[in-house]
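Can you read through this structure? Questions will come right after.
With one protein chain withheld, the remaining protein chains of the complex are depicted in position.
After this line comes subunit A, so read on.
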Amino acid sequence: MKLAFLVFTVVLLVAVLPRYESRAIENPGAVQSASSDPQSDLQKLSLPILLRLGEEYFLRLGSANQNPQVFMPPDASSTTVKRALQLQLTQRLLQGKVANIRRFASSNSDQLDDSMERGKRTDDPPISLDLTFHLLREVLEMARAEQLAQQAHSNRKMMDIFGK
């Protein structure tokens, strides 16, 4: 009888496999109010990095720009400042030329026939982005910070659930 019950239980367990998504979450009200916290934290975190980004870019392009725009009014709100930095940074990126420096190794010097010319045209991206490695690393670190903050938030919620 017990063996039959055990077999029945195993079959039922196999038939009702658990979903792999985590469902240990608080009520939606708390989620909505709490979800704004990591985002605002992240926005606060991203502001100094954007400031550094903006400064870096201004240093790079300052000599080429005859009429530098006013950086920011001293009494601007943080969101305005952040937005202004984003717009200015993007503007700088768009004004830059396409950096398409190709370093040819000696073995690649014989690839300039017509087919390669056609290939180069389709090889070009739809948008020219003058993004350097340095800027790419900066935005990557911002994304990593966002990911870690999100992970910490998720861990905190899990601990709250398990603590009950």
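Please note the rule applied: contacts are C-beta pairs under 8 Å (C-beta built on N, C-alpha and C of every residue); 3 or more make two chains touch, one makes a residue touch a chain; residues count from 1.
Just so it is clear, contacts and distances are computed from a predicted model.
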Protein name as given in UniProt for the chain not displayed, "Mediator of RNA polymerase II transcription subunit 20", "NADPH--cytochrome P450 reductase", "Corticotropin-releasing factor-binding protein" or "TMEM9 domain family, member B": "Corticotropin-releasing factor-binding protein"
Sites on subunit A contacted by the missing partner chain, in the whole complex: 5, 9, 12-13, 16-18, 21, 23-28, 31, 35, 39, 42, 86, 89-90, 93-94, 98-105, 108, 122-133, 136-137, 139-140, 142-144, 146-147, 150, 154, 157, 161, 164
